[in-house]
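With one protein chain withheld, the remaining protein chains of the complex are depicted in position.
Labels run A, B and C following the written order; every chain starts at residue 1.
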Amino acid sequence: MLQSKVDDKSFDNKMKLKFLNKSQNEGFARISVAAFVATLDPTLEELTEIRTAVSEAVSNCIIHAYKEDEKGIIQVECWTDEDRNVIISVTDEGVGIENIEKAKEPLFTSKSDEERSGMGFTVMESFMDRLEVESVKGEGTRVTMIKKLDIVYEL
Amino acid sequence: MLQSKVDDKSFDNKMKLKFLNKSQNEGFARISVAAFVATLDPTLEELTEIRTAVSEAVSNCIIHAYKEDEKGIIQVECWTDEDRNVIISVTDEGVGIENIEKAKEPLFTSKSDEERSGMGFTVMESFMDRLEVESVKGEGTRVTMIKKLDIVYEL
Amino acid sequence: MHVSFEITDEILIASLDGELDHHTAAQIREEIDKKIDNFHCKHLIFNFKKVSFMDSSGIGVVMGRYNKMKELGGRVMVSGCSSYIDRILNMSGIYTIAPKYNNVNEALKVVKNKVNEKVNTEGVQ
Partner (left out) sequence: MHVSFEITDEILIASLDGELDHHTAAQIREEIDKKIDNFHCKHLIFNFKKVSFMDSSGIGVVMGRYNKMKELGGRVMVSGCSSYIDRILNMSGIYTIAPKYNNVNEALKVVKNKVNEKVNTEGVQ
């Protein structure tokens, strides 16, 4: 599996989630991440954006990386720090992406027959502050997303 | 970490969760497990029982195993199969339990000064079908809970 | 995710309820297509009012139905979007082919007008 470049020590809280490559786990994955981030008291909008971005990254593993083979394993990691930064990494050991730049283009999809819109990466980019994709053909893909939550003012 | 005795292959779906020993993660842990089990369409009562049992096991790691040291790591695993069996394992690498039989007795607690009731294991036993505790002093504890969900009849 | 249907004058209204992702999209797609085929519907109005979660799979569902209705010579319309669902659908440019209306009734009025226009034009020719 691709190694994470995030240094655990500079973060305040951390979780790691692994699960089988089954589409019924999509809901579970985004709920878990949302529940973890919820400890920082984000706005409802921020939480929805994070849930959606996680859903995109996880369904890409299921559809593209493992081509619906349910034996694959998906790993989701999440770090948060005192400055309200949230880092989410979604990693698979699937087929990998040949051309990452092309894959990130809006409307580009390798599965138009299956009614994929090619908007997954665009949604992730627009709902999070930063998106990084690392991939090695035949070894897998890691998508890392960063979002800084707004500051909450105590009453 | 104590090794799980559950054979992944005889199960249909599986997830593993690791997170830091922080009390704010208690809610996150039980929501995650509930979201995972929800894919089997349990009753609301079954889901509440599972959430509660997970909460007991996870808070025991935080309070007793790691004595509130936030560097400890808690692992929660969950398996489900087609016969609607749910297995949940909560593992820590904390102080371990000297006398498991005594620990499981209702009202027994080593932390009465902190307003622990000593009812954690009793709640787990009464809300789940089976409870197994393995522990090695100085190495850690693994609590495994099993529950068979009721069959849902399709309309 | 659950879909409920209403049919009026060859127009199918599909009201989605719940979370729309890659997992639930497959089932939704199938249910809608079956209704279109069985009841010989020509136009389709999506009602997203009760959709509590949606990712880009929702775009795929609308796009796929647009392709199907185009073959049948009909239209696809979208209604009841929250600002969050609107953001996702809008990103994809889908509204240029499946226009958005505030609610089902507005969409219904428009599509009925177009149907009448067409009948009138055909009557004149």
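In this section, a contact is a pair of C-beta atoms (placed from the backbone, for glycine too) under 8 Å apart; a residue touches a chain by one contact, two chains touch by 3 or more.
Just so it is clear, the model here is predicted, and its values are computed rather than measured.
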item: Which displayed chains the hidden chain touches across the whole complex; value: B
item: From B:Asn13, B:Thr39 or B:Ser55, residue that would touch the chain that is not displayed; value: B:Ser55
item: Positions on chain B where the hidden chain makes contact; value: 23-24, 26-27, 30, 45, 48, 51-52, 55-56, 59, 62-63, 106-107, 114-117, 119-120, 122-123, 126
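Criterion: only the chains that are shown with their structure count from here on.
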item: Minimum number of chain-to-chain touching steps separating chain B from chain C; value: 2
item: Averaged-CA centre spacing for the pair chain C and chain B, given as whole angstrom; value: 45
item: Distance between the centres, which are taken as Cα means, of chain B and chain A, whole angstrom; value: 27
item: In chain A, residues with contacts to at least two other chains; value: 24, 27
